[in-house]
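In this view, the complex is presented without one of its protein chains, the others remaining in place.
Each chain carries a letter (A, B and C) given by its place in the written order, and its residues are counted from 1.
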Amino acid sequence: MKVIVDFCLVPIGVGVSVSKYIAECEIILKDAGLKTQLHAYGTNIEGEWDDVFGAVKRCHERVHEMGAPRITTTLKVGTRTDRVQTMDDKVKSVQEKLLGV
Amino acid sequence: MKVIVDFCLVPIGVGVSVSKYIAECEIILKDAGLKTQLHAYGTNIEGEWDDVFGAVKRCHERVHEMGAPRITTTLKVGTRTDRVQTMDDKVKSVQEKLLGV
Amino acid sequence: MKVIVDFCLVPIGVGVSVSKYIAECEIILKDAGLKTQLHAYGTNIEGEWDDVFGAVKRCHERVHEMGAPRITTTLKVGTRTDRVQTMDDKVKSVQEKLLGV
Partner (left out) sequence: MKVIVDFCLVPIGVGVSVSKYIAECEIILKDAGLKTQLHAYGTNIEGEWDDVFGAVKRCHERVHEMGAPRITTTLKVGTRTDRVQTMDDKVKSVQEKLLGV
């Protein structure tokens, strides 16, 4: 089952600067061979369900190892059976409507 | 790794009434032996990471089988290494502050 | 426009214990006359759009005043025009399906 996910991990108890933890997660996602797109409030991920959620679990494990005692993550998870749709397709579909295509 | 999750699955393309899909997910979560608490905008789940996410995957599979062509799910996922904390502990901790305990 | 919201505020940069900030938000929501239901990963709120979002803004302002330099909040926001539905209705609707009503 293919899935498109929006992933936003927030380490708690390590101060206000969290970008080094997010960068570490980006590396884990890339190492898992997943297609990703970083944005200002999370990372879009595209892949097979088990690959994506395996990588998300490793992010939690790794961020705890880095010293964060507590983590809260927000995920949006999209699946569909009617057709194949990529992250690019989703953005393009809205942009075409805006251009009147 | 223990996890506390807030799970909100939304089937798309099956009309406005979605409670029968949510009820089916409640059964899947219970059958997985997970502790759950239904609320007005999702379900809190407590358990081991793999058990919880295995059940969430089965919910997506089952809701598609029931005829929903598209699903968008929102998850909040909390882990901590500093101490053990249950769903009840979290609510109690806030309520004690409110009571001035 | 009536709205049902799930509200989860996370102060960042104040350590791992956040319940006193959540308790303060509960008071703000109650003072705004909103119907609320605390759960293990947030608070359900029912009310008029402007009342609810005015209270959410005051929560951010107050938690900053209490010393949190950074806040990340997750909201789920539900509106419908086909019929009136309360938080209790939503839970009951799922529970009835589970009971085979």
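Note that in this section a contact is a pair of C-beta atoms (placed from the backbone, for glycine too) under 8 Å apart; a residue touches a chain by one contact, two chains touch by 3 or more.
From a predicted model like this one, the values you see are computed outputs, not experimental measurements.
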item: Which displayed chains the hidden chain touches across the whole complex; value: A, B, C
item: Option touching the unshown chain, where C:Val16, C:Ala32, C:Ile71 or C:Leu98 are the choices; value: C:Ile71
item: Chain C, residues in touch with the chain not shown (by the definition above); value: 1, 13, 49-50, 53, 56-57, 60-61, 64, 69-82
item: Missing-chain contacts mapped onto chain A; value: 4-6, 8, 16, 19-20, 22-23, 26-27, 37-42, 44, 46, 74, 76, 78, 80, 82, 87-88, 90-91, 93-98
item: In chain B, positions touching the absent partner; value: 10, 12-13, 15-16, 18, 69-70, 72, 74
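Just so it is clear, only the chains that are shown with their structure count from here on.
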item: C-alpha-based rotation, chain B on chain C, 0 to 180 degrees, nearest 5; value: 180
item: Same-residue or different-residue interface between chain A and chain C, half as cut-off; value: same
item: Approximate Å spacing (C-alpha centroids) for the pair chain A, chain B; value: 19
item: Centre-of-Cα separation between chain C and chain B, whole angstrom; value: 17
item: Chain A and chain C, separation of their C-alpha mean positions in angstrom; value: 25
item: Multi-partner residues of chain C (each touching 2 or more other chains); value: 16, 74
